[in-house]
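All remarks here apply to the structure that follows.
Of the protein chains in this complex, one is absent; all others appear in place.
Entry: subunit A
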Amino acid sequence: MAAPSLLRGGLRRLFAGLVGNGWASPPARALREGESGRGGGSLGAGQPRGFGGTATAPGLPCTMLGEVVGGGSWVQNVFFLLLQKKLAFLRVNLIFHFFFIAVVEVTEGNTTTIEGRIIEDAEVPTPPNPSGQCPICRWNLKHKYNYVDVLLLSQFIRSDGGMLPRKITGLCLEEHKKIAVCVQMAHRAGLLPNHRPLLPEGHIPKKPKLNRYLTRWSVKSAKPIWKRGPKWCKIPMPVGHPILKDNVKYTHKPIYLNH
């Protein structure tokens, strides 16, 4: 999760004036290995951050991956929510401000300048169907994506792998559910290796030894089928998810959801 750790350190100073006394302090989190040490105050500019040299395009929300751009500076795009409050007995008016903020860290000699610049509306190409209600309809992707389309799915997830709420992404309910199912299957297939939940310090996660794909149920919940039954009445092993059965098929083969 990007934002909490970022605000703990440098940026808190920048926005100190905006925050009133209704600030809900975010839960304490240890920085992940390889995560940019913004909040922790580590000012190692120019060090390669991110996971194995990966990079994302500027404008992808809620991703922690940074890119080393040249020597001595790096830009990271952040998406976070500022909480402004007005405590009035039990009802609170909250105004959420969403910006794209580029955090630029520049080192000249022994002076490091950390600056947060608000980016107003990065250029986004117009969708082919601007009259659509949700992003999927606007881009004509209605029945056309699957668990392998990680570039699309990664736009709707947080950096620890969870889904963003519908109110923020603007997806309609059925598309939100489909994307959630695809994201689950992509996680279980190991296609999103860098969107992992934060772990306590010193904990080395076990690398999964078994490859899988199109996994409908969670790994821990599936039980062995000790007796599958006779040939005419076998207990099936489910594959894929029925919510994606309306996807466009480019061959005439039917999709088998039960193996």
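As a convention for this text, a contact is a pair of C-beta atoms (placed from the backbone, for glycine too) under 8 Å apart; a residue touches a chain by one contact, two chains touch by 3 or more; residues count from 1.
Here is the rule we go by: contacts and distances are computed from a predicted model.
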Per UniProt record, name of the chain withheld from view ["ATP synthase F(0) complex subunit f, mitochondrial", "Large ribosomal subunit protein uL13m", "Proteasome subunit beta" or "Pyrroline-5-carboxylate reductase"]: "Large ribosomal subunit protein uL13m"
Contacts of subunit A with the absent chain, listed as residue ranges: 1, 3-4, 7, 24, 26-27, 51-52, 54-57, 59-62, 67, 79-83, 87, 90-99, 121-122, 124-125, 127, 135-136, 138-139, 141, 147-148, 150-152, 154-156, 158, 162, 168-171, 189-195, 209-217, 219, 222-226, 228, 237-240, 259
